[in-house]
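For reference, the structure I am asking about is given below.
Take a look at subunit A:
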Amino acid sequence: MNTILFQLFGALATILLAFTVGMFYGGIRRKIIARIQNRVGPPIYQNFLDVIKLYSKETSIHHGAMQHMGPVFAITASITSLMFVPVLNGEGWFWFKNLNFSGDLIFLVYMMVFGSLGMALGAGQTGNPNSAIGVTRGLSQMVGYEIPFVMSMVALMAQFHTTSITGLMNIQVQENTWLMFSNPFAFIAAVLAMLGMFHYSPFDIVHAPAEVASGPVSEFGGKYLGLMMSSGSIFAFVKLTLFVNIFMGGAANLIELVIKTFALYLIPVLYGVTSPRYRTEQAITYFWKWPLFFGVIAILWASF
Partner candidate 1 sequence: MREKSTTIYLGPQHPGITGNMMVKLQLEGDTIVKAQTHVGYLHRAFEKLIERRNWMQTTTILCRFCVPEPDPPEAAFALAVEQIEGREVPERGKYLRSLVLELARIQSFMLWYAGQTGSAGLYTVGQWSVGDRNYVLDLFEELTGGRIYHMYIWPGGVRRDIPEGFEDKVLRTMDYIEKRLDDYDRMMFDSAIFQKRAQGVGIINKEKALEWGVVGAPLRGCGIAHDVRKDNPYDAYDKLDFQMGIFEGGDVWARALVRRFEFRQSISMVRQIIQNLPSGDYLNKMPNPMKWTIPAGSAYGKVESVRGEFGFYVVSDGSDKPRRVHAKGPAYVHGVSLLEDVLVGQNLADVSFIMNSLGVCPPEIER
Partner candidate 2 sequence: METTFIKEELLFRQLETAFENVVLEIARKEAVLVYAPKELVAPILLYAKEKLGYKSFSHLSCVDWIENDEFELVYILWSPETKINLFVKTRIERENPIMENTDTIWRQINTYQREIREMFGVEFPGFIGEKEFILEDWEEIPPMRRDFDTLDYVSETFDERPGREDKQDVRERIANRSGEEIPDFAKKYSRE
């Protein structure tokens, strides 16, 4: 009983941690972009203000049941994915460990898609053509980056004969190495795929303002938008932590985690500031060239 309560409490704390870190990263991203653009930029807690304001806005739009469910799907998916990602290495005494079982990596790969599908359903219901086009673009781009990402995961699973994230983390701790050195091609493929996952420029075709207003979220305002922003922040934390766990040996304490995830986070941010946006078909071709190539090499590397 005590342990279950403790675990529930830990889960709640993990969600809060993910939300806070994700939000601050968003704020820091805005600050970095502002500094690059010669500006002072907003304070780094600006995203918190935005989210609280959005939650306090009145919402009086009704486009059918799925429209209300879309953001819920999104946040469910990100929290569920968070539950499968161990925050810290080893026996963390407080943070939620994870619902690990053998095969959770495969489940996670599926779960990370689930949120986008829920969003797609919700956005499709609104009847705004911009949303519909944005959803189509999002799903096409997902097809693009999922393939190299899954290949890189498969390469790791094949190389180390485990389908569990904790298994992969334990291997890194035992062998005292990072998997990004054991299978560098898998790392490259996964990082390139991560650029697409973050939906930052040049892969922000989903919500490109100059083309489709803001894509799937164009009919969502107020609380819905707040829910999506929260979901996005948690999801960013999930992705970064997963990459750190798998490729960079996990983290022993929170400070290490923050340093590692932030270093990883800088890649899509800085790439985004300096790049224009791809068109949809160009984005997919991009993922099916070098990332896919590295994915294939990674599998070959793992097999031989």
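Criterion: contacts are C-beta pairs under 8 Å (C-beta built on N, C-alpha and C of every residue); 3 or more make two chains touch, one makes a residue touch a chain; residues count from 1.
On how the list was made: all candidates are chains of the complex that A comes from, given by their letters.
The structure presented is a predicted model; accordingly, all values stated were derived computationally and were not measured.
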Candidate from this complex that touches subunit A, chosen among 1 or 2: 1
Subunit A - residues contacting candidate 1, complex: 33, 36-39, 129-130, 132-133, 137, 201-202, 204-205, 208-213, 273-280, 282
